[in-house]
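My questions all concern the structure below.
A protein chain is absent from this complex, but the other protein chains hold their places.
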């Protein structure tokens, strides 16, 4: 019987594959039996803190609903109301905040993206500070490096439509667009899909390298499964034979200037990204695939990252994946914030 | 047995009278038996989204409490956190937002008033876009055209004090004031009260015409019931013989300029409206009535729309009407967002 009470979730790479399988299996059962009494008492009268350094819609909606469906309540917190200590101003230390929060709630979700930190990695450092001082599980609700709940929802969605994804080919492709997007969803997808046994092709224009550590892990994950991992800089070639196409804009490493991701850097990034006319997922490119599913972590920048006919087409699974955010988050919350025990009948990597 | 699962509520004019009667009857029963177990499980573990393009107090308080009292939870959402696509910026389409929201929640309330749109009717168009793409019921929490929950609360309050309102006279009168108010509550009142069989007098200074479509419908509603509908431009005459006086400021059609209801237009409207010294409901005017009830959808602009002695006087039903917002909203949510079935023992138009 599995229970991971107290376990943090910063990236799926930190969890064992069988633990991820337990989450996915429980999530699937929760989806089938959404308001079943088996699950609605798990967080009864318990509080989950959602701490949004960056505002969010999908993440907030799905986490708050997850708490409600488990019988508990999620509080929507913003740092605006907090007098936190910074190098410039007096205020509360993370130690004090984390220790007190641990007295009130059973779990703490944190969202902190590029524009709230000065350097890549500082968002994750903050999560780890809360983990160090607090005594309740910390769950990333997306931070500058990873987005584990998105990654789990991606895999759950792909399996719903493809069955086992082992040996299937994932094309993870950069998309043009004006949103200067985070690396978190894309990096998480690389990590979890490579561990699930997919062949992975990562395609992006030169200059849009991701975190070398993530690339190194993805390479190792693929190798451990005997699968291929390749990086290409061609907007078309990667589509050939793909079973899943995942398109998404992301910013270049140059986006972090001396003052972090400030307005000036953002404008430069937008200008640079919008120039890549060819990096749009469209029907013509999809024809090269193995009748691939189309996926995206949403919100979709239609017309830039992907054309309407693909995003709304019969092979698009974007809404299913978005829904799965709810279910995987319920499963994670149940397993890490309560004594709920789950027996994964499907066993380890099966399916 | 009545159940309206999936039915949208944009204005009461879209619903049949017997459906409105069912809502009113259920609301009355819910008021008598506020925390009764018959009702507290209806939205158990379910989520209702309250999407506030315009902030609100009364509406938010009453909808959130309604969800709580039905066993569910209402999420307070603001577009601030959303990256919605506009003509100027990249972001999410209403289609995508609506489809994902439909996966997380059982119903969606939307509030969008004049100052958030460029032209009268654009608020309602947004509601209808969410209805088109989503798969859950959409409820207006007040938009530029209508305010159906307010209209239902008005009728419920009037009946609590007058019994049947059929054949009674409603004076709907413009009030001076600096709030440049929406047409939504006033238009909804005209529509629902004319359908409930009241004689309706609409009084306002020249230049403050409402939506011609609403006037046309009100005229037809009255005619269908064999009742009178008149429009006058006299601040006193309408009080004669009235059974209910409903005073409220509203903006003139000129308020929407080329840039919508911008600051400059607002200032012009305030100046214009404040000049009408005679358009205040006061004790002297109330003496002309048939000992009329005084009502107002609140917040009341005391001293401008109505004098203190009337607003706080023995015939004022403003707090009862405000309370009824809670009960009619609970009834609407129960009937449209769950499988709850209600038998209206009172039958159709009775009472």
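As written, the chains take the letters A and B, and residue 1 is the first residue of each chain.
To be clear about the criterion, a residue touches a chain if its C-beta (ideal position, glycine included) is under 8 Å from a C-beta of that chain, and two chains touch if they have at least 3 such contacts.
Owing to the predicted nature of the structure, the values given are computational and were not obtained by experimental measurement.
Note on the undisplayed chain: of the listed residues B:21, B:69, B:124 or B:188, the one touching it is B:69. Only one residue from B:150, B:304 or B:336 touches the chain missing from this view: B:304.
The omitted chain makes contact with just one of the residues A:45, A:263 or A:345: A:45.
Summarising the interface, chain B meets the missing chain with residues 35, 40, 52, 55-58, 60-62, 64-65, 68-69, 71, 73, 76, 177-179, 298-302, 304, 312, 318-319, 322-323, 326.
In the full complex, the hidden chain is touched by chain A at residues 44-47, 49, 72-73, 75-77, 80-83, 85, 89-93, 95-97, 99-101, 103-105.
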